[in-house]
Structure formats: structure tokens, C-alpha cells
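Removed: one protein chain of the complex. Kept in place: all other protein chains.
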Amino acid sequence: MTFPAPLRGVVPPVLTPLTPTGEVDTASLRRLTEHLVGAGVHGLFLLGSSGEAAYLTDAQRRTALKTAVAGAAGRVPVLAGVIETTTARVLDRAADAVRAGADALVATAPFYTRTHPVEIADHFRRVRAGAGVPLLAYDIPAAVHTKLPRDVVLGLAADGTLAGLKDSSGDEGSLRRLLVDPRRRAPGFSVLTGSELTVDGALLAGADGVVPGLGNVDAHGYVRLYEAAAAGDWAGARAEQDRLAALFSLTEAGDPARMGASSSALGAFKAAARLLGLIDCAATAAPQVPLDDTAVAHVRARLVTAGLL
Amino acid sequence: MTFPAPLRGVVPPVLTPLTPTGEVDTASLRRLTEHLVGAGVHGLFLLGSSGEAAYLTDAQRRTALKTAVAGAAGRVPVLAGVIETTTARVLDRAADAVRAGADALVATAPFYTRTHPVEIADHFRRVRAGAGVPLLAYDIPAAVHTKLPRDVVLGLAADGTLAGLKDSSGDEGSLRRLLVDPRRRAPGFSVLTGSELTVDGALLAGADGVVPGLGNVDAHGYVRLYEAAAAGDWAGARAEQDRLAALFSLTEAGDPARMGASSSALGAFKAAARLLGLIDCAATAAPQVPLDDTAVAHVRARLVTAGLL
Amino acid sequence: MTFPAPLRGVVPPVLTPLTPTGEVDTASLRRLTEHLVGAGVHGLFLLGSSGEAAYLTDAQRRTALKTAVAGAAGRVPVLAGVIETTTARVLDRAADAVRAGADALVATAPFYTRTHPVEIADHFRRVRAGAGVPLLAYDIPAAVHTKLPRDVVLGLAADGTLAGLKDSSGDEGSLRRLLVDPRRRAPGFSVLTGSELTVDGALLAGADGVVPGLGNVDAHGYVRLYEAAAAGDWAGARAEQDRLAALFSLTEAGDPARMGASSSALGAFKAAARLLGLIDCAATAAPQVPLDDTAVAHVRARLVTAGLL
Partner (left out) sequence: MTFPAPLRGVVPPVLTPLTPTGEVDTASLRRLTEHLVGAGVHGLFLLGSSGEAAYLTDAQRRTALKTAVAGAAGRVPVLAGVIETTTARVLDRAADAVRAGADALVATAPFYTRTHPVEIADHFRRVRAGAGVPLLAYDIPAAVHTKLPRDVVLGLAADGTLAGLKDSSGDEGSLRRLLVDPRRRAPGFSVLTGSELTVDGALLAGADGVVPGLGNVDAHGYVRLYEAAAAGDWAGARAEQDRLAALFSLTEAGDPARMGASSSALGAFKAAARLLGLIDCAATAAPQVPLDDTAVAHVRARLVTAGLL
């Protein structure tokens, strides 16, 4: 499909359901995809952090992406993360993703290695030129350990390299400065926040949409939030965001003495999706630690409080 | 005066004007104070980062605080930063501040040393008990290199230790989770954001007010922003915030190859205040690097664009 | 060949020479390999940071590794980095490396994602079990943004999961505490420092060897340093290390305003290797910035001072 310019709305970073033996559960992914599209989301982002991209083999990434493309069936655009350390490796993943039918790609700055703004800009230009489909920059310093410089992003928006920015930096002050910069008005340039707890404020500030991990659990909630904001009903948007912010505490299900934050948060998203009947199995990829019964009970209680169960 | 419970509105972190030889310029501070109160601010925060507290001697801190207390003359409350590494040292500064007439104190977690949530909670309890006036916690990881744990803050709100939080963490997601927590409703507990670029979103989310360094330069703008939000005029609040976010670029006046971010930002705030006639001299405390003529011209241009000159 | 237990001596992290068009220059790599073996090194480490592993595609990684295995021809063991974000991806690279003839593998903790000591231990156990060849842990917080916990490493040494540690953490105090721990005496467990500037001290403290990036430029120097230490000639070891520490300043050839630290350091290593006739072309992989003539002249001057040119 033609990629929207700009992309607007709710674009959940889709979970990758796994079977108990660790393979991609394509039936569950198809069901989840259908649920999300049915809830009114405006796009699907495969192979992001919530999709456990860092944990999936190249073959698993391809399987997940093809499944989602087939599920979306052209009703909404499918964006694919191409999470790799540097340019040549990203281009290999980009080729895979384009073959699998992705409508656009989402790439980070180089990571693992040390980098520089000049190199970051060159990286995105090479990826865009090599991939041949629209490219969004993914700003996620918690993973990449570099913050995308605002001037680099705006320069790449202005020269047409970037079709958008997914801002998961959590730095809302920097995002605001980007939003008020005249270069942000580059034709078709989309600014999406990945900060799922402050979407009302981001939309008030002029962001185009949101990529909420929690949208796997409550897609309807984020769609209502987006629609309230689009209608100028800021009190309504705030109330929806408040409810979702309270629901977000399900990510703290896991015991931090026994597991990392990824195990806890992704385990909780998947446990919630299973409790809601969206996927068959809540397994996360190794070496993440599975949630125990106490943790799953924590997740269930949060779903009840939020009116989802 | 009786400290408001909760404190609400615009509480600028007041600059400390200096003479060319580095002494506190009490006449300028008196003039600046009068200007701010006249603009309708709801309190004054002395001896914060914008007030160069880290650069002032104890004697200079006392002089600045006494000057502001006299200037406020009971019309608005005066909060005083008590920026010191650990408990006993904070208590010495607290005694100074109370003698100088502060209505409330603002303290950080221990810094320079390594600390722990248990120690942070004990620290605030000891400071509150020893100081005898309302105490706000100051969350400023850029300076302290620890983020105040949400549970610690909310526990100290619930048990009456804290009268408020000044959140300069820039972590708006964590702030939202605090705002939706039931303990945030502790009687009289005030939540103020120090993130001057996202005030509309913070107020929409339920914050009580803002402590904007840029409020030294455009106090009227922040008062209008607050009043628009209080009236539910979110489009108006957003427009005001957009203008102020663009104005904020004056903080980048200094050449990063020659000076640090504090030199540039505080130098720019003071240069702006001097250009606006609010203070006599734009000097910052050593070893900060003064802005050169090019940098001051940058500041002037931003003031013109923002309609202030 | 049988992997030494423990591995001892100088194990340079071999550069991956590239052609001007960015392909692996197998002839140069063969020449460099021969030079290193001829200089008396005790092993070759392919696909580490100095080998630009983060920049090479999987196909390029295989080509480089096969070339080095053929070049080593069983005279010294070949270790292969398997640099990937998490377990399943590392196992894919491990299978590639074993097929290409690697004698042992070198893996980091999970990166990009957030992790935990429990997960790190599980990760190494799964990689060791799946790979079927000796495994060394690679501690490189500058890239991975996690420090390998000493207790995790020592536990995995004691239970036979790890054949060694390559410590590029720069934390010599923590290394010393590991070296004096009784578990460090697990049979066959090798401790190699990647801190090429403090090898004399590390060997004095009981490390088994060193993995020096600068060893690509002066392999003879590191072999002399190791042999002096092995003979108890600490004054001689120190003098050699002092000379090498001065030589290391060639890594600062690049202008930090124009490029990152990787571009400068790897560019300088390659420029030096080219000036010494070890490789044909000094190109580094995109998006690293090439050194300009001034920078290459800086490298040449350091080689002259060190007596290498």
C-alpha cells in the first residue's frame, strides 16, 4: 500500500507470540493482528522492542513480518524494525523486510560501536538509499545508548531521507523543541511518540501519533485517546491516558531480584494478551525469565482494575 | 506567610544577579523580584540551579535569600534551595534559610556520595524534622545523578514529610505514573514540574504548577500559560508553550567548544534579563565562561522573535 | 587444533582489511595473519571490536574467519567473536563460526535489550551448550553497557561453561578481585585483559595474557612484553609497555569534531598497518569517517617515534 505521508494515529509495536518451544506462533500473531486492526489502529510496527526483535533470529523476524503483512492485508501500513548494529547489517535486514512486504522501515543509530552525529546522518542516508522504501528513525537511547541529535533528525527530514521519527527517548522537552522547529514541517514527515504514558501531552504538542507497547493490551484505549485528542477533547484524552498510565503498572509484575526489566515488561504484556485471549502462550524468548504465577496474578488484577477483564 | 497547601502556579527559580566583581547585586535582585511578583507569579524559588546556588558561598546565599524575602514582602511565598551533599550539611543550610525568612525549603537526595532509597527517605525525614518548615523534594538527576524513586516520594508525601515535589528529572512518564497514584492526593502535596518546555502537558496531566528557569525572561508568558490551562483553554496553553519553547533556544547562545551548558544557559538567561532591563549586569559566577558579543546578539535575536524586545 | 587450557599469551584482535569498495580483502588479511603468527603471537581473535565485527555482514564475517583459519593453519588457535544482541542470534553466529573452523568463541552479555545477572548466566550456558566449542566471555561495557558481574563469571568458570574471560572493561580493580578469587583457579580457565595500556600490571597480577588492538601495529612489542613478564623481568616489561602506551596516541589521529572514536582508532590502526605494509588499503566500514591526510601524517609520526618506521 502507499505509505501515508505523514503517518498519523496509533501504531502498536506488535508482540511476537511464541510457542512453548520458542518458535513464532503465526496463528496467534495473525489473531493479534486482526484484533489490532479491528480496534482501529492506524498501522502496525513489527520487530520493535515490544516485538522482541533483539531476541529473534533473522528467520524468525522474516516469519513474523510476513505473517503480519498477510494479516494486515493492505488495510493498514506495516512498518518493520531493522534492528542491527551498523549500516551494512541494517541493509541486509532491510532487504529481508522489503521482500517480506514491509511498507516502511524503522532503524536506529549505530549501536554497540561508538558513533558520532556525522556518522549517524550518513548511516540513515545509506539505509534510505539502499532500502528503497520510506524510513523512520528510531530514537531509543535506553537500547542504543545515544540520543539522536535533534539537528540530525530535522536535517534528514528536510532533505527527504526520513519519513518520520519514532521517539522513544522519553525526553519530552527535546521532542517539544523538535516539534516547534520549522523543519519539522517537512512534507510528509511524521512524528510518533513511543512514550505511552504521556500521549495526551504529546498530541497536544503536535505529535502525529503514538507507538504504544501497552497498545497490545488495550488498543481500544489508545484509539479512544487518539480520537479524543483529534477532536480537541483534552479532558477526555487525559482521562483515557490516566487510566492507561495506571494500567501500565502491570509491567512491574516480575521480581527485580530475579529478572530484568525486559523480562518483566514483555512477560507482562504477553501474559495480559494471553489472559485476554489474544495469543495462546505467554512465553518470551530466552534468556528472558518467565513470569511466575504470582506475577501473572498481578497482571490479571491490573486488567480487572482497568475494566479489561 | 502561611505556606499554601498545596502550592499552585508559577514559581520561577529566581536568578541571582551579580555585580561585575562577583558580589550579589541586591538592587537588581530586588528589581527582578518586584518584576516577577508584578507579573503574577505564585511564589519565588531562590537558590536553585537557575539561581546559581552551586556557585554561591553561604554568605552570598543568605544575602540573596534575605533580599528576596524582603522583596516578596509576604505577597507570595519564598522557597529556598538548600543544596548540599548530605543531611547534616543540608541542615546547616536549612537553619540559615529559616533565619533568612524562607517559607519552605527545597532539598535534593544526597549527592557526591553513593546513596540508596532507604537512605534518601531517612535523609528527607531528618531534614524535615530538623528544619521545622515545609519541605519539597527536588528531583534533578542531571545534578544529583540519582533519580528520586517514585515510591520514596509518594511514601514521604503520604506520611507528611514532604509538602511537594519539584520534578526536574525530565522523565515525564515517571511523573505521570506519580500523578495517577492515589498517594499523590496526600493533603497539601504539591507537584511542580521543572520541565519548562512541556508545561501544558504537565498541567493537563494534573501537575499543580511549574518552576521555569525561562520564567526569569518571560514571566508573563508562563503566567498566561498557567491561566489558560487553569481555564481549560488547552489550545491557548499550547500556543503559549510553543512560543516559549522556541524562545528557549536562547540557552544555546554559547559556543560548546568554549564553555559548558551551565555557562551558556545561565549566561543567556542573565543576558536576556539585562537586555530587558531587569538586572544591571549579566555576569555569572566563576568558573563559568562569560558570553561574548556574538552570543549576546543570539540572545537578543530570540527576544525580538518572541516579541519581548 | 586442541584449544589450550588455559590459553596464554598474546592474542591480537585481528583487523579486517577491506578493499576500497568495502569488501573483505582476503589477501591482506592472509598477509596480516602471517605477520602476526610470525611475530610469535599465541592465538588470533577474529571478529572483535578491532575486527569491526559490528560493521560486517554475516557473509563478511564468515569470509574473514575462514581466511584467518586457513592462514593460521593450526599453528595457533583461532577465536571468533559472535557479536549479537541475544542468545538465539548468537547461536546462529556460533554455528557459522564453528563451520568456518573457529577453535573457540567469544560472546558478550545480551545487549540492546535490558538484561540481568540471572539472564546473563543463562545466556552463556545456552550458548556454550549449543555451540559445542570452548566459550570465552567478553566483558566490554563500552559496547554492551553492562559490566559482567564477577560472581557470574566465576560461577561459569567453576561449572565449566566458560573457558576464559576477555576483560575489556577497563576496571582493573574488579579484575584484581577476580584474579585473587579461588574460583579463578578453575581448570583451564584463562583470563585475558583487553586493556592494552596496562598489560605489565595485569600480568604481574596473574592474568594469562592480553588481547591488544595495538598488537595489529606492533605485535613484536606485545610479544616482548609478554615474554619479559613471563621471565619475571618486570622492568623490561614496564619499559616495553611504556613505549606501547606512547604509541597508542596514534588512535587520536582523527578530529573529534568530525568523527567518532571508532572511526579514529580503527582508522589509525588500519592506516598504521598500511604504512607498515601489512595491508593494502586502510578503508574502514561505513558509516565510519575515513582519516584525512593530516590524520595519517599523525599516525606516521607516531610510528616513527616508536621505531617502527
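As written, the chain order gives the labels A, B and C, with residue 1 at the start of each chain.
The criterion applied here is as follows: a contact is a pair of C-beta atoms (placed from the backbone, for glycine too) under 8 Å apart; a residue touches a chain by one contact, two chains touch by 3 or more.
Given the structure is predicted, the values throughout are model-derived calculations rather than measurements.
Across the entire complex, contacts from the unshown chain go to B, C. When you scan B:E34, B:D92 or B:E227 for touch with the missing chain, the hit is B:D92.
Set against the missing chain, the residues B:A39, B:V133, B:L276 or B:V289 yield one that touches it, B:V289.
When the whole complex is considered, the residue among B:A5, B:A27, B:A54 or B:A297 that touches the unshown chain is B:A54. Mapped onto subunit C, the footprint of the missing chain covers residues 170-173, 176-177, 179-180, 195-198, 200-202, 204-206, 232, 234-235, 238, 241-242, 245-246, 248-249.
For subunit B, the residues touching the chain absent from view are 22, 49, 54-58, 60, 83, 85-89, 92, 110-116, 118-120, 122-123, 126, 142-145, 258-263, 285-289.
Heads up, the rule we're going with is that only the chains that are shown with their structure count from here on.
Taken pairwise by the contact criterion, the protein chains link up end to end in a single open path, with no chain closing the loop. For the self-contact between subunit A and subunit B, the two sides draw on mostly identical residue numbers; the shared fraction is above half. Taking the mean of all protein C-alpha atoms as the reference point, the chain centroid lying nearest to it belongs to A.
Here the largest set of C-beta contact pairs joins the chains A-C. Between subunit B and subunit C the centroid-to-centroid distance comes to 49 Å (mean Cα coordinates, whole Å).
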